[in-house]
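Of the protein chains in this complex, one is absent; all others appear in place.
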Amino acid sequence: MRLLAAILSLTAATHSSAQTSSGNIAAPSPTATVTAADIESVSPALNNYIAATINGDLWKRPELSPRDRSIVVLAILISTNQAVELKHHLRFAMDNGVTPKEISEIITHLAFYSGVGKATAAVVLAKEAFAERGIGPDQIPPEKPHLLPLNQEAESARVKTVAENVGPVSPGLEKFTTDLLFTDLWLRPDLAPRDRSLVTVSALIANGQVGQVGFHLNKAADGGLTKEQAGEVVLQAAFYGGWPNAFSAVPVVGEVFKNRKS
Amino acid sequence: MRLLAAILSLTAATHSSAQTSSGNIAAPSPTATVTAADIESVSPALNNYIAATINGDLWKRPELSPRDRSIVVLAILISTNQAVELKHHLRFAMDNGVTPKEISEIITHLAFYSGVGKATAAVVLAKEAFAERGIGPDQIPPEKPHLLPLNQEAESARVKTVAENVGPVSPGLEKFTTDLLFTDLWLRPDLAPRDRSLVTVSALIANGQVGQVGFHLNKAADGGLTKEQAGEVVLQAAFYGGWPNAFSAVPVVGEVFKNRKS
Partner (left out) sequence: MRLLAAILSLTAATHSSAQTSSGNIAAPSPTATVTAADIESVSPALNNYIAATINGDLWKRPELSPRDRSIVVLAILISTNQAVELKHHLRFAMDNGVTPKEISEIITHLAFYSGVGKATAAVVLAKEAFAERGIGPDQIPPEKPHLLPLNQEAESARVKTVAENVGPVSPGLEKFTTDLLFTDLWLRPDLAPRDRSLVTVSALIANGQVGQVGFHLNKAADGGLTKEQAGEVVLQAAFYGGWPNAFSAVPVVGEVFKNRKS
C-alpha cells in the first residue's frame, strides 16, 4: 500500500485534476504555470523587472486604471496566443475588477478580430479560471441578450465605405461585417463599446496591424478614451506585445488625436 | 483492488493514451481538446456563433467547396501556430475530403512558408490524427516522388527577378529559393499547384504579409482559382485569421483580378 500511496501522490502532484460541476474528473491543465521561482531560476533579472518595473511601477501608473490595463493585456495575450501568460492574467484581470461577463465577451469579440482559434484556445484557460473561482452560468452573458441601440449615422457611413471597398472583392466579407459584427457583436451589452474598442485597438497594436488602428482608436475616443489613456495603452502594449509593435503604433495614435483636436 | 481500479480509471480519464503501431504506449496529447460544452460554459454566444454562423452558414456557402475551405483553414492554423483549433481541423479536413497525402504536403510546404517549427508542431497533431484513423505509410507521400514538369518560362522570369533583388543581399536565400522551393517543393505532385498556391496565399493573408499575396494569388489564378473563390478565401481567412488580416488583403486581391481582366 505504500507503493500505491506513492503512485497516488505522484498522480496528484503532477496533475492537480479538478472535479467538474458535471461530476467528471477534469483533465489536467495542458498549459504550464510559470512561477516567480521558475523565472528566478532562469533569469533573476527578468524576475526583478517583472516584480519591480512591471508589477511595481507600470501597473501602478495613475494614467490608466488596473482594470483597463488588464483589458489591454487580455486582448494582447489572447490575440497573440500566449497561453502561459494568459493563464495568470485571466485571474489577475478578475482581481483588477474585470468581470467574468466582460472576460467572456472579450474572448467572443476576439474570435472575430483575431480568429476563432485564438478564442477557443482562450476558452480552455478561462473555463479553468472560472471553475477555480466558482463562477457559474449566472455570471456568464446570455447567448442572445437585448442589444444596445445602433448609431445609425455612423453605421450608414461605415456600410457605404465597406460596400465600395470590400463588396466588389468579397461580397461575403461585406455581408458578415455588417450582419455579424456591427449590428450584432458590437451591440452586445456585457462589454461597453468603449471597452470593446480598447480590446480591438490593443489586439491591432500587438499584431502589428496599424493600418486599422485609426478607425478603432477614434471609436474608442468617441467612447471616452482620452489621449493620455491612449498613450498609456501604447506603453502597456510595449510590455505585453513587444516594444517594436508599440513604436509602430505611435505615429498613428498621434495622428488620431491631432485630428480630433482641430 | 478498488483503489487500483480507481487509479487506473483516473489515468485513463486524464490521458487517453493510445497504443502506437510500434507497440509502444503513446504519450498523451499535450494539446487541449476544446468541446462545444467547454465553449458554452465560457461563452454561449461564441458557441452559437460557431454552430450557427460558422458551421451552419460560412462552411455551407457554395462559392467555395468545404475541401478548399479546409485547405485554407489548415494553412492559417498551421502558419499561425494555433494548436488547439488545428487539432480539430486536421480531422475535419479529412472529413471534407482533404487526403492525408495533401495534409502531409501542406505541412511540408508551410515548413518553408511559415518556418520549420510551425511544421514540426503540426506534425505532433497530424501524427495523432493519422494514428486515430489508421492511416499508415502507404497513405503518406514518398520522400522523393517523380516531380511535376517545370514551367521554364515562368521560372526564368522568377529567377531573373530574384537574382537582381535578393542575390546581392543574400546569395544563400537566392540559391535555396531556386533549388529547394521552385525546382523541388513546388513540383511535388501530391498537392496540386493550385492548392499549393491556395495554401501559400492563405498563410500570407493570416500573417499580414500582403506584399507577397499578389505574386502567389496570380499563381493560384493561373491554376484555376476564380475571382469569386478568392473573395471567399478572404472571407474564410476573416473567420480563422481575424477580420483585420482579411480587410488588409482586400485591396491586393482586388488589384490582382482587375489586372488579370484587362
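Worth a mention:
Chains: A and B, in written order; residue numbering restarts at 1 for each.
Following the convention adopted for this analysis, contacts are C-beta pairs under 8 Å (C-beta built on N, C-alpha and C of every residue); 3 or more make two chains touch, one makes a residue touch a chain.
Note that the coordinates shown come from a computational prediction; the quantities given were computed from them, not determined experimentally.
Considering the whole complex, the residue from B:Asn151, B:Thr178, B:Gln212 or B:Gln229 that touches the absent chain is B:Gln212. One of B:Pro44, B:Pro141 or B:Pro193 touches the chain omitted from the figure, and that residue is B:Pro141. Note on the undisplayed chain: of the listed residues A:Thr53, A:Thr161 or A:Asn259, the one touching it is A:Thr53. Against the chain not shown here, chain B presents residues 4, 7-8, 11, 15, 17, 24-25, 27-28, 30-31, 79, 81, 104-105, 107-108, 111-121, 123-124, 126-127, 130, 137, 140-144, 165-166, 168-173, 176-177, 180-181, 188, 203-204, 207-209, 211-212. Seen across the whole complex, the unshown chain contacts chain A at 3-4, 7, 10-11, 13-14, 30-32, 34, 38-39, 41-50, 53-54, 58, 61, 63, 76-77, 80-86, 206, 208, 230-232, 234-235, 238-248, 250-251, 253-254, 257.
The criterion applied here is as follows: only the chains that are shown with their structure count from here on.
Separation between the centroids of chain A and chain B, computed from CA atoms only, is 26 Å.
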